[in-house]
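Quick notes on the structure that follows.
With one protein chain held back, the other chains of the complex are shown just where they sit.
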Amino acid sequence: MRPFTLIAGPCAVESREQTLATAYAVQAGGAAMLRGGAYKPRTSPHTFQGLGREALTMLAEAREATGLPVVTELTDVRELDAVLEVADVIQINARNMQNASLLIEAGRSMRPVLLKRGAAATLDDLLLATEYVLNEGNDDVTLCERGIRTFERSTRYTLDVSAVPVLKERTHLPVIVDPSHAAGRRELVRPLSLAAVAAGADGLIVEVHPDPDHALCDGRQSLATAGFAAYADDVHTLARAMRRTELAVAA
Amino acid sequence: MRPFTLIAGPCAVESREQTLATAYAVQAGGAAMLRGGAYKPRTSPHTFQGLGREALTMLAEAREATGLPVVTELTDVRELDAVLEVADVIQINARNMQNASLLIEAGRSMRPVLLKRGAAATLDDLLLATEYVLNEGNDDVTLCERGIRTFERSTRYTLDVSAVPVLKERTHLPVIVDPSHAAGRRELVRPLSLAAVAAGADGLIVEVHPDPDHALCDGRQSLATAGFAAYADDVHTLARAMRRTELAVAA
Amino acid sequence: MRPFTLIAGPCAVESREQTLATAYAVQAGGAAMLRGGAYKPRTSPHTFQGLGREALTMLAEAREATGLPVVTELTDVRELDAVLEVADVIQINARNMQNASLLIEAGRSMRPVLLKRGAAATLDDLLLATEYVLNEGNDDVTLCERGIRTFERSTRYTLDVSAVPVLKERTHLPVIVDPSHAAGRRELVRPLSLAAVAAGADGLIVEVHPDPDHALCDGRQSLATAGFAAYADDVHTLARAMRRTELAVAA
Partner (left out) sequence: MRPFTLIAGPCAVESREQTLATAYAVQAGGAAMLRGGAYKPRTSPHTFQGLGREALTMLAEAREATGLPVVTELTDVRELDAVLEVADVIQINARNMQNASLLIEAGRSMRPVLLKRGAAATLDDLLLATEYVLNEGNDDVTLCERGIRTFERSTRYTLDVSAVPVLKERTHLPVIVDPSHAAGRRELVRPLSLAAVAAGADGLIVEVHPDPDHALCDGRQSLATAGFAAYADDVHTLARAMRRTELAVAA
């Protein structure tokens, strides 16, 4: 059976200290991988856009220090080589889900790819976007549900938890969930994480920051490092229970 | 702590035999209440519209036989007295969520009310609709998330599992989930049920039929009575685990 | 060719004076019918709910005074007889589009019916709801697009202007548009009205008030009586141009 994978880290790499502190905290809490954004092309150009290659160096140091593999986003084909020097997994985010050039280059790199569903993408669209990567001979792709755009305004996006069992009907690729972007508020991250695990997700990718209220990016939806271990315990407890239950039911 | 409530039964009451068979099966499986529709004003007038008052008599007999309280839908103010003779809980469905006349009459009846969120209703809209019932002095209202309308086509509606923690932030009323209507396919009912429980739902309302492939209404999304007990076991196991976890976390 | 029909009047009947003033103004501006709500079961029970039967009397007086036929909403089957005493056209609003009891009673009344699309209703759903009326032998039904619920927040709803040509492909029933509810802001009513006419709508239903800033209901989206004639002129000019163009193209 596929192991359950908890990926955690800051939305954006902001400094060496913040990155290392978060990496140590999520490792201590039981995360299996470190996430962190170097390039942050955000909705508005007037906000923090990421530290770029400098951030990649910090992620490399955090990996060295903790041993955690690094997941980081590729946003521009011209940065592929730089990203490949650090990324154990190349993340392609929602707004680039249908960026064919990126998908093809990520495919050709033969590096594992984490592909997030676009906010207006059907599950069919997501599976077709995946084909751009698979088509290059790279079948190490993890799919990620992170919320779709709907009329409901009490959450940033609407987590489509049904995506987990539906994708698992249609593909053998692992399916994980990003509750942070879906919720947009840290208070909802724990219940949505548990819901995703109960629906059968193979992992979670969550945002964690030592001081969320002063984060340069997505602080509102980041868990604090201080509470991460308790959160991770609950998630792992449920994940283990689910595995047992599934076996029992499948037997 | 509020007990977890599993409500189960056919979409529509079709016959005395089907109703009794389902009632016995869901009782044996551990359901706490029996659901069943007498009035089925469906999208098209050219489909089965329910047995009406005859169905209410069958539900009364099933309650007598099993001791299960009955949840049934009120769709027309003129049927209020007939429904009150049988219903332990008056259900108001998604398409009537903003039917003020029904809400007011349900409120005045002082009978418990199960109010489902409309497919285009925000959570604010749902809470305002609830005010129509509360306003009559009846505060025994249970809210029910049953999927919202989005662009995604692999499910009938999109289950907005975030509705559970969001509603629980804003109200002390119990919140349950209807995974059957959200999914539209029985294969998804179990994972969505578990997701709802993990998100903190106080209960579930699911469709069950002795022979779903020949049901007159919503057979595609009905669980078979044959598999109900195993399903209910999984749900209750998770519900108990969640209660323990919440206590531990809250302590 | 079917005549173009401009229906105008207040969201809600608030007083004898307001109703008469609006009726005279929309008649002078060239409206063909007067609209006005007697029953206003709104999102929250804590807002103005309409004057009920008293309002019907005011509408009757306005019809007497101006000769304009009256369109008014039926929201409760128990009010059918009262509404039939005044309404030349029975309006069934978005939130009651799938209220089968209302649709059946409106059908049986043999009075013309104006049926608005629900905010989450597909065009297929609207046509199936129409069947409930037609099924009673009443084929005098006008369909009305009034905006659907989407993620966009700069308008109250999203006017689905494509509904006009799509419905006209599928049915011979007249199709009109309500730009007021779709827009939610009076500044947008004129451009959306012209868009609807250009798309082929057979009419418009708009909200008009003598003093929109002090309206008890939907003032933000009501045109002022003062500007109504200029608005109606533009609409009618385009409607005439469209008819000529269609003939030319069809010839």
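Order as written gives the chain letters A, B and C; numbering starts at 1 within each chain.
Here is the rule we go by: a contact is a pair of C-beta atoms (placed from the backbone, for glycine too) under 8 Å apart; a residue touches a chain by one contact, two chains touch by 3 or more.
Small disclaimer: the values here were computed from a predicted structure and weren't measured.
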Fill in: Listed residues A:V89, A:A129 or A:V166, member touching the removed chain
A:A129
Fill in: Option touching the unshown chain, where C:L115, C:A199 or C:A232 are the choices
C:A199
Worksheet entry | Touching residues (missing chain, whole complex) on chain C | 120, 122-124, 148, 150-155, 158-166, 169, 182-183, 187-188, 191-192, 194-200, 230, 234, 237-238, 241-242, 245, 249
Practice prompt. Go through chain A and note every residue touching the omitted chain.
Written response: 41-46, 49, 75-78, 95-96, 98-101, 104, 118-120, 125, 128-129, 131-132, 135, 148-149
Worksheet, complete the sentence: Note that chain B touches the absent chain at residues 149-151, 153
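Here is the rule we use: only the chains that are shown with their structure count from here on.
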Item to complete: Report, in whole Å, the distance between the mean C-alpha point of chain B and the mean C-alpha point of chain C.
Response: 34
Item to complete: Would you kindly tell me how far, in whole Å, the mean C-alpha position of chain C lies from that of chain A?
Response: 48
Item to complete: Among the residues of chain B, pick out those that touch two or more other chains and give their numbers.
Response: 120, 148
